[in-house]
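Next up is a structure, given as structure tokens.
What you see is the complex with one protein chain gone and the rest in place.
Showing chain A:
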Amino acid sequence: MSSVADQSQNNNSGVLGPTEQSRRKFMLAAGWGVVGATLAGSTFAAYKYLFPPILYEPPTVFKIGHVTEYGLGVDERWKLKGRFWVVRNMRGIYNMISICRHLGCTPNWFPDQKRFRCPCHGSIYDVHGNVRGGPAPRTLWRGQITKDPVDGALVVNTVIRLDPNPAQTPQGLWVKEKVKEVNPFWIEHVPPSGASCSSNRLLC
């Protein structure tokens, strides 16, 4: 407040009375309060505007049918649509996300070698997702797999993932199967009839 403004609208004494002074202070505070509230409100609204409450993104949850529709070993039928493999072994069924843990490429499954090999930098994984070679620093993710409460079909959620800390072994980075075959990343199921451990050593 300049002294000129004070004097111009004042009584003869040239000094503001205490009532006048406190009123002026209050009006000033109220004015700046309104300005501040408006700025804060519009900043908040602008911030919230940038977070859409609706998304049109590819699905992350897939209903993949019953366990009996899958044979022993790695099944690639969901790789294009959902980017995950379904693996059935002698104890049950699980899925692994088709994302290489090195830099995120999509590895390929080689049935003859019983290995996943990444085309980008040569990471190698076995059927359990353990690292058997290459630069990958972690084992493959396993996605959540549950049973639909209505019809009992399997439901895979590729966002909820299991990622245990692997141990360094002479074979590579390793996580024990009993650590990974846990609820809700694993569905227990009897092996298909006629299958035996002697012919499917890896899946035993």
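Details
As a working rule, a contact is a pair of C-beta atoms (placed from the backbone, for glycine too) under 8 Å apart; a residue touches a chain by one contact, two chains touch by 3 or more; residues count from 1.
Just so it is clear, contacts and distances are computed from a predicted model.
In the listed set "Transketolase", "Cytochrome b/b6", "Succinate dehydrogenase iron-sulfur subunit" or "Monosaccharide ABC transporter membrane protein (CUT2 family)", the entry agreeing with the UniProt name of the missing subunit chain is "Cytochrome b/b6". Residue in contact with the omitted chain (choice from A:P18, A:P52 or A:G194): A:P52.
One chain of the complex is left out; on chain A, the residues touching it are 45-46, 48-54.
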